[in-house]
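Heads up, one of the protein chains got dropped from this complex, but the rest are sitting where they should.
Labels for the chains are A, B, C, D and E, by order of writing; each one numbers its residues from 1.
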């Protein structure tokens, strides 16, 4: 299953809730304000690094770049463009948006 | 100063941020989904009870009733109607809405 | 993929409800989708997680807000043969609620069980 | 209440910025208020708390989103004599940011100091 | 006392416009003056005359129009926000070559300066939003 998260982890519970339900081997795609979770050395980066042991984490490059976070990404978080987003949707059986 | 909070404390950081900035003697009015913070025996009720030592906390009765929370309110949280809301605005020098 | 999905006849639809009622309209409008969707004879489940559990609380009285109390409508779901209604146990507990506080009978499930339920769906509508 | 407010001549306006840019329009439209407001010769301060600090980060490149990068506009604030710009120290720290990561010089303040600043205002516009 | 109100969200989706309306009504009932209600961001969507809410629901737009008529309220939509979101009066429609406008009775469209003015002229400004 592919999960998408579009909220900042500092202001909303969406990422935390998503990670509680995401099962071993699932993919999590960070988009829009959700990409702030992909940044290194923040109050939530440990939580994201821990989650990487269980799930694959992707971040939308256009959203990272817009927010000046393109060069701050945690090791192991993979960047995708919109076509990569489409590929992730195609590769997984269903998509759960954590709005 | 009067602070208003309209977000659920379980999903958003608004209440927590508000309580960090609210100073001794300030008033906090919970409205809309913010009234869930006024309920007893929840994961955030201790935080609210602690805050009562520093600030006055009010909750909009119409919003509590709509959500079935009218009879679950923490001791010390005072209920107001819309006219009471107006009075709080008048009594304080400025209003800060934590949206 | 099982036969049903392969044939395109019946799909497993999951509605994930995560928002409290009245502060925003998502809860009400989601329920409208569920009711319309009931006519399509799909395999429907509802999940209530996070603040979504507040949609089901007893004793809602919206008169002073001048909006419609839509919580009784959940009781109609059974008439539409929608009875797979899952509520996250942790979400209830964090909010000081129990099954007895809810307007309809539900299945209270663990996070792990809820995750399994989500995993088994074809279409997930989240609001 | 001081003389200025009594006379109605000059009020202390505080703009409280708490939302990240681009995910929603609040940050951009708030900045539009600040720029228009600059013509009114009031006593203006800007506070950046929580995700609001992200509005000020260097290196924003919005080309792939096809939206306008409005972060350079903050540099124009000084031309309008808006230079009381306060940033919450804890908000920066939690996000792994320092003053050096921001597009304009700001005053990084403690929570207590920010609370004082808020307390001293006549009009608080929060977005 | 003179009160100013800022509404940042549209009708129905968020409770902001409902709360602002109830607040305004209560303030008027207590004898206060509403200097202006300013609609910004999606708040401008409160000013469309094309809503047709379900019969058992409140009509948020009409309720504002009626309150304005009764109490001579000044209901102002921000012009820049309105342009982005498709709200216009007859003048704006003409100016932009549109074939129609959609503004409801009792609302007018004006600049952001009117919000600043509301802050200056009102004893209190209260913000309702998401």
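Keep this in mind: a contact is a pair of C-beta atoms (placed from the backbone, for glycine too) under 8 Å apart; a residue touches a chain by one contact, two chains touch by 3 or more.
All values derive from a computational prediction rather than experimental measurement.
Here one chain is not drawn; of D:10, D:38, D:65 or D:89, the residue touching it is D:65. Touch with the hidden chain on the side of subunit A covers residues 4, 6, 31-33, 62, 81-83, 85-87, 89-90, 94-95, 97, 99. By the touch rule set out above, subunit E reaches the unshown chain at residues 10-13, 41-42, 45, 48-54, 57, 61, 80, 83-88, 92-93, 96, 98, 100-102. Although one chain is not displayed, subunit C still touches it through residues 8, 11, 13, 25-26, 29, 32-33, 36-37, 39-40, 42, 122-127.
Following the convention adopted for this analysis, only the chains that are shown with their structure count from here on.
Chains that touch both subunit C and subunit D: A, B, E. The greatest centre-to-centre gap from subunit D, using C-alpha centroids, is found for C.
Interface comparison, A-D versus A-C: the higher number of contacting C-beta pairs is recorded for A-D. Comparing the centres of all chains, each the average of its CA atoms, the largest separation from subunit B belongs to A. Centre-to-centre separation between subunit A and subunit E, using Cα means, comes to 38 Å. Work out the mean CA point of subunit B and of subunit D, and you get 25 Å between them.
Residue positions of subunit D touching 2 or more other chains, listed in rising order: 18, 50, 122-124, 126-127. The set of subunit E residues touching two or more other chains comprises 8, 15, 22, 125, 127, 129-130.
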